[in-house]
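Presenting chain A:
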Amino acid sequence: MERLTATGAPLLSARDLAVGHGARALIRGIGFDLHAGRVLCLLGPNGAGKTTLFRTLLGLIPPVAGKVLLGGADLDGLSRSQIAARLAHVPQALASPFAYTARDIVLMGASVGLGAFARPGRAEEARAMAALDRLGIADLADEDVTRLSGGQRQMVLIARALAQEAQVLVMDEPTASLDFANVKAVEAAILGLAAAGQAVVVSTHDPGQAAMLGDEALLVSRAGVIASGPVSDVMQEAALSRLYGLPVRRIEGPDGRPHFY
Partner candidate 1 sequence: MSFPTRRAMLAAVFAALAAPVLAFDGQSVTDATGREVLVPLNPAKVFAAGPPASVLLYALKPEAMVGWVMAPKPVDLPYLLPETRGLPALGRLTGKGDTLNLEVLLTTGAELIVDFGTVNATYRDLATRVQDQAGLPYVLIDGSFAATPQAIREMAAILGVEARGEQLATYAEAAYAEADALLAQVPDADRPRVYLARGPEGLESPARGSINAEIIERMGGINVVEAETRGLVTVSPEQIQAWAPDIILTVDRDFAANVRRMPEWQGIPAVDQGRVYLAPGEPFGFIDAPPSVNRLIGLKYLAHVFYPDLVGGDLEQGDLRQEIADFYTLFYQVTPDAAALDALLGE
Partner candidate 2 sequence: MRLSLLALALVFALILGIGLGPYPLSPGQIFDALTGGLTGGLTGAGDDRQAQVVLWNIRGPRVISAALIGAGLAAAGAAYQVVFRNPLVSPDILGVSAGAGFGAVLGILLGLPVMAIQLMGFGFGLATVALVIGLTLALRGGAQLLVMVLCGIVIGALAGAGISLVKLLADPDEQLPAITFWLMGSLAGVKRVDLLAAAPAVILGLVPLIALRWRIGLLAMGDDEARAMGIEAGRLRFVVIAAATLITAAAVALAGVIGWIGLMVPHMARLVAGPRFDRMLPAALLAGASFMVLVDTAARMIAPMEVPLGILTAVLGAPVFVVLLARGARAWNG
């Protein structure tokens, strides 16, 4: 799949960002620029603060220091609906106590930006169906999401984020706890989105996946940022060994892709 080169202004940037709860920083010194069509992979052990970083990027909690720029504007100064128009979130799992259909879920994304008293109409329905269609899961539209497989549910959540028509997607471990086929389907979907011009931030526990998906990578551990930059520079044995605290070997596969063990 062809990668777009970085052109124009970055869609999402972090400037000397420190994230954490209250005044206590978990990670300091985060900086990156994410352009249209590019994928940033976030790697790190559990508890390193990946989810906290995501919540900061989404504007759910304020940064401890530094700033997040969304389309060049400081996240601090944007309203919830302004953020939602530019940035969509794909959560790790669907947590709904009620048995919505896939269409219901995606329609929620399609309705972002509607007025307070408005309800989704034909236009939003069409947007939702288009998003499902784009991921090839239109046939699941009327299925009860609680009856879907984990991978299908993940695709529905991605469709919801797509329907939001934001330029930046933030995905929290989208392939965690999926089987092999579903992992491949979600990976293909991410690459497809990037190819279509979407900027994507995705966290993962699999260095191989990061190397395959990412244009850029950000390695964070409890000690802070380990490495940051283009995937080819970052995803090296030394940095990964430091990240996970154990020796990591990298070998080139027959297809020229790196593998880690």
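Note that in this section a contact is a pair of C-beta atoms (placed from the backbone, for glycine too) under 8 Å apart; a residue touches a chain by one contact, two chains touch by 3 or more; residues count from 1.
For anyone wondering why these and not others, all candidates are chains of the complex that A comes from, given by their letters.
Since this is a predicted model, take the numbers as computed values, not measurements.
Comparing candidates 1 or 2 against chain A, the one that touches it in this complex is 2. Across the complex, chain A meets candidate 2 through its residues 55, 58-60, 80-81, 83-85, 87-89, 91, 95-101, 104, 108-109, 111-114, 116-120, 144, 146, 164.
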